[in-house]
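The next block holds one structure in the form of structure tokens; read it before the comments.
Every protein chain but one is kept in place in this view of the complex.
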Amino acid sequence: MTLLRQYILPRIVQWFVVIFVGISVTFLIPRLSPVNPVDQAMGRLTSFQTMDPEATLQMRETLLDLYGLDGSIIDQYLNFWGRLIQGDLGPSFQSFPTPVTEIIGAGIWWTIGLLGTAILISWVLGVVLGSLAGYFPQMWWSKFLERVVITVYPVPYYILAFVLLMLLTYYWPVFPLVGGSRGDPSFTWEFISSVLYFGFLPALSLVIGGTAFRFIMAKALASTEITSDYVQYAELAAVPKRKILFFYIIRNTMLPQVTDLALSLGTIFEGALITEVVFGYPGVGYTLYNAINSGDYNIIMGITLLSIVGIATASLLVDLIYPLLDPRVRLR
Amino acid sequence: QEPQGLPVDVPREEMFVVDQIFRYGVAGNYNIWQTAGTTPHRHAMMDETLWYVDQETGERIYGAAISDPMYNDDFTQMTVELRDNLEWSDGVPFTAADVVYTVETLKATPELGQSGWHAQFNQFVDSVEATDDYTVVFNLLESNPRFHNIFETRWNGMYIMPKHVVENVEGDLGTWTNPDPVVLGAYLPTQYDPNGFWELYERRDNWETSVAGTVIGNPGPQYVLTIFYGDSSRKAIAMSRGELDVYFDADIEAFETTLDTTPTARSWYADFPWAYPNEVSTRQLAFNYETQPLFQDIKVRWALALALNIVELQTEYIGGVAKVTPLPVPATPSLTAIYLDPMQEWFENLEIDLGDGTMYKPYDSTVPDQIAAWAEEQGYTVPGEPAEVFGPGWWKFDPETAEILLTNAGFSRDGGGNWLTPDGEPFTIDLQSPPDENDAFRMANAAADMWSDFGIDVNLSGLERAVWEQNYFVGQVDVYTPWMNFALASGDSWPEVRGDHPKYYVPNGEDVRPAGGNAFFQGQRLQDPQIGEYIDAMAAVAPDDPANFETATEFFKYWTENMYAITAISFKKFVTWDERYWTGFPTAENPDLMPLYWFQGGKFAIQSLTPVS
Amino acid sequence: MSQPSKTPLLTIQDVSKVFQIREGFNTREFHAVDRASITIDADSPKIFAIVGESGSGKTTLARMVLGMETPSMGVLQYRDRVLAELSSKEMKTWFYKEVQPVFQDPFAAFSPLKRIDHYLYETVRNYKMAKRKDADAYIDEVLRKVGLTLAEIKGRYPNELSGGQAQRVAVARALITKPHLIVADEPVSMLDASLRMSVVNMFRKLKEENQVSVIYITHDLATAYYAGDQVAVMLRGWIVEMGTSEQVLGNPLHPYTQNLKTSIPGVNVSDAWNEKIDLAVVETDEYTRTGCKYAGRCPFVMDKCHNQVPPNFVHEGRAVKCFLYEDPEEMAQAAAGKSKVAVS
Amino acid sequence: MLTTIRDLFRFSPSFRLGSIILVLAAILVILSFLSPYEPDDRRAVERNEAPSAEFWFGTTSQGQDVFWMLTFAVRNTLIVAGIAVLIGRGIGVILGMISGYLGGAVDRVLSSIVDSFIVIPRLPLLILIASIMRGQMTIVALGVLIGILDWAYPSKRYRSQVLSLRERSFTHTAIFSGMNAWKIVIQEHLPFIIPFLLADVVSGFLFAIGIEVTLSILGLSDLDTQSIGSMIYWGNYYQSLLTNRVWVLIAPIGASIVIVVGFYLVSVGLGDYLDPRKRLVRLQVKE
Partner (left out) sequence: MGQPIIQTENLKAYYITQAYGVERTVQAVDDISISINAGEVYGIAGESGCGKSTLLKVLLGSYEPPLTVVDGSVTYHLDDQTIDAVNLTPEEKRSLRWKDISYIPQGSMHVLNPVRKIRDTFHDFISAHRNVTRKESMKMTSSYLRDLGLPDKVMGSYPHQLSGGMRQRVTIALATILWPKLIFADEPTTALDVIVQRGVIQMLKEVQQREGSTLILITHDIGVHANLADRIAVLYAGKLVEEAPTRTIINEPKHPYTKFLIESLPSLDGREERSSIPGRPPALDHPPSGCRFHERCPLAKDICLTIDPEMISVGPNHRTACHVVAEELSHEPAI
């Protein structure tokens, strides 16, 4: 009971507060933008003909009404929460009247699939390779790996992605340029293999970047871990290296890294914006980018909201599950 | 070599792959009368209106109509006769009832706000009736000799609804998504990417009863895939991989790469200058008269024009692939015939006052010859008369005269040779241009370099499109690079310039869009009652009335004498296609149709394709 | 037994500290210090030893005395002021000047990245013990009290000193404010045997020469006996026996104290060493035990020890918390007292 | 100080290599002031020249000398990253340490602010703000913006460091020596934080350069000021890869990698020096 009162409840309250603040901030910021979705739409609708001022005004009114942008910011804010509580994110402006949920729904699984896999793969790879390199710092391959990583790690992600794209679609055209799959979604090998094929390049770029980062972290953690008494003692007792690596080093450096993993899985919803733009991958990151450019608040809100809830929930879960992962945790 | 990277499983040789010019924000919504329905390609594949105007010739192609619009004397009634052999894709015959139903529905439903038709029908249409199955009569609220423009496609024209489908829709038409479209066009959408990257169309079985089928008489490809690849380099890559048959436009570097990597690729001309030069629009360096009041002095404007070296601009910066034009009217065959050729003499004799009483003839008709000389130097052959290929002529490159003009306007040079305004401040120009609009940006680069050479402190910003627009919408720029067009392909000017009327004037600092009018023009913050008079005069007469063209010509002369904006070049488009799988796309050798396939009238180009094998 | 003429130096009255430990998704409360009462009177300086095995709550008690931890229950009073009522300013300007700590690990007590004299100068400056130019002389004077000179340690990092030296510097630092009470938590347990005596001797000397009282916390009964005037024996938060060191350690009454005594590894091996001794498996189990906390390993355990908390019996001039020393009269009193306590 | 640097230079290979790289970068920055061309000059030299003795890094299709462009670009990018790192780590260190040291209500308030910040997706927010500020986005503004968005994670790390430092005995010694909170944090705890700070500065640089490049690519930064990002943008814009003028891109990409690696190596060398016996090992492992 005390645990609930002293630990779990405050964490859940914090979860609400953080989400509330996060969402309020993201509600406000796009509204500071001079890019106004109504005028944007007006521009689009009238770009090939001239309309009279009266007709224009009338159209503007209609649009304001349709987009739910009439009233003061406070009214809009209250309205927004009112709708949100019912799970309604409103319509997209750019693609009126398609509901935002539908647009996000179209991209979200791609993003989750791509990022989820890439994050998991790079996490496992990074942890294992990094810990290995930290455990055997004198080996040639360990030094080699570290050098490679140090060179890859600082490459701005965009560049990495772009170079991969050019190499593997142009100079050696083996991967597709755009899209996420071939054919209608189904549980056939054909479709699934096409998903893998189309997702390979973007995933590769994410895995390279992610692994490099995780490698550096894991190596640093492992190289402090190997100086710990229990590792040294197990070494002395000639416990097999493999066992020491997994059950002594990695198991002990796991905690902060699991936290990181959970947090990066929480960020999935904001999508890999750059990845998706570079590789023309059909996820929410690309959607978000378009929405930002066209001032489509509702989509921006929808995706950031998911992202905020995702990260907040991930860190909540980590905090709650921590005691299961670490037998040592004590309550202050 | 079977291409690997296409997202659909359709035999490549039965499919024409088209560059989708942007990623659809909304996929699978075929209610394109909705406000968000702007969909290039879709309207060409699926939708029909009454008439098409060929960009090249300015001639009218009959769409669903089989007659010209017929007006009564005071232009308060318009009658149209329709084709009687058309069918909807579900086999139901097309009749006048469909047109009447469409007009009435759009008029009654504000949510169907596409292209302002709802607003315009309410403004003009009193009633519409079908006098028989194939005749429609529009009774107008006020005299309007150009009412038919709503149904006549340059980019798009009012899409006709299938009455038998729409009238059975339950619920709100504003949110209806038309999930199983019944179309009058030749193609039906069969698959789409929910994320809007691509859409697959299949030719309808009864294609012969569609407009394009009737007009062209050729089946065209079984499948058409529109697909969005992204920027030009990616389009070039896609084409080299055989995964793209035609793309919309590219910068010259990407185009050259395409030529290098894809031997079967070509554009309008088989060789230099390749690009399609006849899209009906032109590019300007437009002044904002209120952020920089010095522009209100005509001498300053002319000085800036004369400080530009059009030959260098057209060659070094644009690669020699666009036509030059001194008017905001492009040098297409039809418009050259209507305006540029007849005005040639006037250009030659035009004299401007240098401010001290000296008169000066600024026009240089040798510009196309100089460009041709450059082209030959590069080893290119010029396909035809220089004036046909490179446009009529332009203003002289004459820095000395420009110097006199500025000096007479009270400017002076400082010790470093830089211009000072009459107030003694350095003369600086904030020039903004969006890099994604290739020609405009390169033109801006040229202007920045040349004006800098002339001693003006030019600050060029390459801004992302939305920002750039935002800046001139509210007037945070001295010179910007819009694209303006003062005449339709038919030569009628009023529909294009009506938005330039001074009544739409919006002062600097306010957003121009809510005021109606033409935003590109309004960004200049120009308020000249004389322009209003010309526009009103044109409005009063029928578009094919000779008086209409005369007024327009007078207007253009007035505009030119005043150098209200510096027009440099016509639009060009590297509409590039690969003849690997398909031939029959319009070319300079076969110019009967225009290649702008993303326009509603692009359907004819697609319909004319034949497989290579 | 004695009537203090004025207020005692330190009064610890029924002080408890409750901690929560977490086991998986459960938490458990336990009393790291359980109703401990100690009085150190101000008549003459004393070394008050607190002994007990590891985890018996010694450090926790010391931290509470130092104001580093607030008691969950009970009252701590230094001279005539209740600690809990001191403002943080008074804490800094008065209390810290009066009461200073010496910590267990002399190397951990100083930042390895700072020169050790840094702390001496800071203390002088912050408590305004000497003018800036006199600081060196003042510090040297204090260092001499612990058998060092400023010249010896100036500019050195902690790891350049021996443990004994470092611990002396720690004591010197505590002496700078001229405190009346030093709380030394196991000041010698990290030092090797040959250095221990030098530090313990130093405490004896300081008491004599500088009128400083010392709370000397240790698990080493030999030094407690050697240095301490009075001894309190702690067991899982309880004080189970308290009195003069001759009494308590010379002739321990409580079975636990006896156990502690026989466990001293003397040069002369005692017979008791042949008996196997029990250790607690999980120390918190003993903390949360009902009845006597020693019942689990007491050789004299009786039935009631398992479910009744023994009261403090006064026996042979000292307090003992064990039913072995129960006398009927006192038991009646204790029973009355207990029923009150049991409500909590 | 000087001897420290000399010793580091002599005995730490990573510091040596790293500092050579950084000195080269500094030389580039200094050279930018001596450039024969204005940063926005076009058509100053022959166009599309491959690297040669005359044009070390070649020229662009706009007639700019890539080498001299790079000097401006490195300078401006370092300004952006420097401002960002200064602001981000500054806020991060101060808030983290205060929050960790003071604990209690202050900590709770600061921690929830930090947590709210962490939860807000950074890149989209940056893109959003950048798109709002488009047109007015100068390099200084960009640096400030990145800095303001990049302090929450570091601050959390510093907080947990200080939390553990606070429990160590020497902190108590300091308290009983009469030092106030501010002094303790600065004098006692900061030295322990520095190795982390160094590593963090590197990742801050990396983040800032990455964002600078990303925003440029998306057309959201000031494209008219030379920076690594804008060089890459224009290199792409004029299709230097398709047209095999790779030098235009290799110069800025190479520079960004080399500079970050330089910072990384220097921080590794310094970190080793500051922490010869890896004392921090213990510091980190303690519960």
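As written, the chain order gives the labels A, B, C and D, with residue 1 at the start of each chain.
FYI, contacts are C-beta pairs under 8 Å (C-beta built on N, C-alpha and C of every residue); 3 or more make two chains touch, one makes a residue touch a chain.
Predicted model, so just to flag it, every value in this text is computed and none were measured.
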Checklist line | Which of A:234, A:262 or A:318 contacts the chain that the document leaves out | finding: A:234
Check: Which of these, C:18, C:42 or C:197, touches the one chain of the complex that we don't see?
Finding: C:197
Margin query: To test your reading of the contact rule: which positions on chain A touch the chain that is missing from view?
Written below: 228-230, 233-234, 236-240, 243, 247-248, 251-252, 326-328
Next item on the list: Touching the hidden chain in the full complex, which residues of chain C are there? Just list them.
Entry: 52-55, 162-165, 189-198, 200-201, 204, 219-223, 225-226, 245, 249-250, 259-269, 273, 276-277, 279-283
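Operating definition for what follows: only the chains that are shown with their structure count from here on.
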Notebook entry, point to check: Counting C-beta pairs in contact, which comes out ahead: B-D or A-B?
Noted result: A-B
Notebook entry, point to check: Using the average of all C-alpha atoms in each chain as its centre, how far is it in Å between chain B and chain C?
Noted result: 91
Check: Which whole number of Å gives the spacing of the CA centres of chain B and chain D?
Finding: 46
Check: Going by the touch rule set out above, which residues of chain A reach two or more other chains?
Finding: 34-35, 170, 293, 329-330
Margin query: At least two partner chains per residue is the criterion; list those residues in chain C.
Written below: none
Item checked: Interfacial residue positions of chain D with respect to chain A in the complex -> 112, 115-116, 118-121, 123-125, 127-129, 131-132, 206, 209-210, 213-214, 217-218, 232, 236, 241-242, 253, 256-257, 260-261, 264, 278, 280-281, 284-285, 287
Margin query: For the complex, give me every residue of chain A touching chain D.
Written below: 14, 17-19, 21-22, 25-26, 29-30, 32-35, 150-151, 153-159, 162, 166, 170, 224-225, 227-228, 267, 270, 273-274, 277, 288-289, 292-293, 300, 303-304, 307-308, 311-312, 315, 328-330
Check: Once bound in the complex, which stretches of chain B touch chain D?
Finding: 232-233, 236-237, 251, 253-254, 256-257, 435-436, 445, 448-449, 459-464, 466-467, 470-471, 476
